[in-house]
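Note that this complex is displayed minus one protein chain, with the remaining chains in position.
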Amino acid sequence: MSQAGTGTHAPGDAPALPKVFEGAGRRELDAILKQYPTKQAALLPALWMVQEKHGWASPAGMAEVAEVLGLTVAYVKGVVTFYTMYHQHPVGKNFVQVCTTSPCSVCGAEGVVDAFLKATGCKRMGETSPDGLWTIVEAECLGACGFATPVLINDDFIESVTAGSVPALVARYR
Amino acid sequence: MGYPHPSHPRETVLVSRYFGDAAARPYDGWVKRGGYQALEHSLGIGREKVIEEVKLSGVRGRGGAGFPAGVKWDFMPRERTRPHYLVCNADEGEPGTFKDREILRWTPHAVIEGCAIAAYAVQAEHIYIYIRGEFTEPLRVMRQAVDEAYAKGVLGDNAMGRGIRIDVTIHRGAGSYICGEETALMNSIEGKRGNPRIRPPFPAAAGLWGCPTTINNVETMAAVPHIILKGGAWYKGLALSSPKSTGTKLFSVCGNIARPGNYEVTMGFPLHDLLFDLAGGMPPGRRLKAVQPGGCSVPFITAEEAAETLLDYEGCLAKGTQLGSGGMIVYDDSADIVHQVMRLARFYAHESCAQCTQCREGTAWTTKILQRILHGEGRMEDLDLLVDLGDQMTGTTICVLSDSCAVAVGSAIAKFRPDFEAYVRSGRAVAAV
Partner (left out) sequence: MSDLVKLTIEGREVEAPRGTTILEAAKLAGVLIPHYCYHPSLRIAGVCRMCLVEIEGWPKLAASCATTVVPGQVVHVSSKQAKAARQGVLEFLLINHPLDCPICDQAGECELQDYVFQEGRSGTRYGAYAKRFNPVEDFGPDVLYVPNRCILCTRCVRFMDHVAEESVLNVSDRGDRAHIGIDAGRTLDHAWSGNVVDLCPVGSLISKDFLHKARVWDLDRTASVCSGCTQGCNVVLETRDNAVLRVRPRPNAEVNRHFICDYGRFNYDWLNRADRIEAPLVRENGRVVPVDWDRAIERTVDVLRSAKAPWVGLVSPGASCEALEAAAKLLALGGGAGAFRVAEGEEAPLPGVPDLALRKERAPNVHGAVAAGFSRDWDRAVADARDAGLVFVLGEDLAGTQALPPGVPLIYVGTVLPESARDAAVVLPCANMAEEEGSFVNLRGLRQAYCQAKTPPGMARPAGWVLEEVLAALGAEAGVAA
């Protein structure tokens, strides 16, 4: 569930987010557009670019994507809310996804989640830690069941995490 | 190989030969290991011969559907009036399955080569490799390999110097199990919500952007170069039991097992031997309780049934389960089957795209019932209700996600009813393991 980050973001007082599709960003988008016969097909890649730059699928980012691809904001939003990896709110500096589907569940995945919550100070899943550094969520099967329990920390895919190995892992990322 | 463990002598190592061999990843290393000879050969013998060999080999889609790949390629129009597309399904998301990730990150060029051969065969000039968003390492490795392939002239306007165009785009998914379903995957590439499409039309008639499209799984693509080099007849000969299930299959063994990993064996291999000989058997002090041999969407089988199951499409059907993706989830006697079934129902409810009424509401309702049972508030009627809901969710929807939920829940109740009844009777919650 994209329940990440109920944090302290207040749209009114946040500084304006930088444009995504200008300069190098525009060139990157143009290169992407060349690879598809329609502009609409560049939507998922464009949203990844927004999330890369803004840290989440910000309204400003979605509006920019809509404009540059000739889509409506409502359409873009409908797509964003379908895919769980696009954050609909800002998240902690380290976004942690722990797989808890059955193959990992029988190998103690819930214990790994609890260990993360404890080690990071997050009160519960989906909530950003008070220091803004961590958001822990459970993920559905991450495709590394033989390496239970796999964990994604931002873009780092870490295999074979156990409840015991969590504190050291958290310390590395702090 | 039983990667990350060393190969077992009883494995038939084909697609997994270079798992763990970092030197196989780069283009030069791959060519040293015989890479791209199959593509060269294919361009020489012509597309019809390529399709013939793949048909002869009998290789069936390794993603889970098991449809003969050669027959699929044969569906593509011979007269090209619109662009044709080749799609590689690397959205591996079936719980229990983790083989494609290995193929992608250890042998990226095998995937490129297989896709290029397929694209040539079906007259596609553009290949989309759809990699799930969470596979950050395969994404990095594949992007690098594609860059290399372009640099070395394998891909591009003059692929392999033969004057044909083969382009590859890596398309990153963004978190959706259902995008592994071929029509949902196409919608996702097109920049839409990952909703499965109604069929007909089928992809070979109208796929990406309404154009003829062929979609194959990573493992299927990785097998293609071997089929071309050693011949379809050779591949067809790799069959230990049913002649309709040929070649090798990667089984992703996971869950409660001593040596989890990917094991590549010839079709028809005994399940019991895979678990207890190759994969080291149960953890110390534990007994085998249940297996889902093909991912979480296939029926549970008991230890007794597992002991008699042969791992091919027909063998699994004979035992009331399915080969599926080959994602073998092993449950020992410490596993709480009821809790795991609830967890699976919750998985399906989370992943439902929301189009079909039965799936959207049924997966969520099923989860709620199981949660109540786990909290000690279940009733005996709930078990019959779950089976009944499962019937309503089977054969009635656009895709088979709801059928899969029904299968997992229904087979667990059928095979492990005492576990469920214990929860109902005890009237109190039993702590999850």
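Miscellaneous remarks
Order as written gives the chain letters A and B; numbering starts at 1 within each chain.
The working rule: contacts are C-beta pairs under 8 Å (C-beta built on N, C-alpha and C of every residue); 3 or more make two chains touch, one makes a residue touch a chain.
Computed from a predicted structure; not experimentally measured.
In the complete complex, the hidden chain is touched by one of B:Glu190, B:Glu361 or B:Glu421, namely B:Glu361. Listed residues B:Val15, B:Ala349, B:Ala408 or B:Val424: the one in touch with the omitted chain is B:Ala349. Contacts to the hidden chain, counted on chain B, fall at residues 176, 193, 198, 349-358, 360-365, 368, 372, 385, 392, 395-398.
Take chain A: the residues that touch the chain left off the picture are 59, 71-75, 77-78, 81-82.
The definition used in the following text is that only the chains that are shown with their structure count from here on.
Against chain A, the residues of chain B that register as touching in their complex are 4, 83, 92-98, 100-101, 132-137, 167, 169, 171-177, 188-194, 209, 252-256, 260-262, 296, 327, 329, 331-332, 334-335, 339-340, 343-344, 347, 350-351, 353, 432-433.
Residues of chain A that touch chain B in their complex: 1-2, 35-38, 40-45, 47-48, 69, 78-79, 82-86, 97, 100-103, 105-107, 110, 139-148, 152, 155-157.
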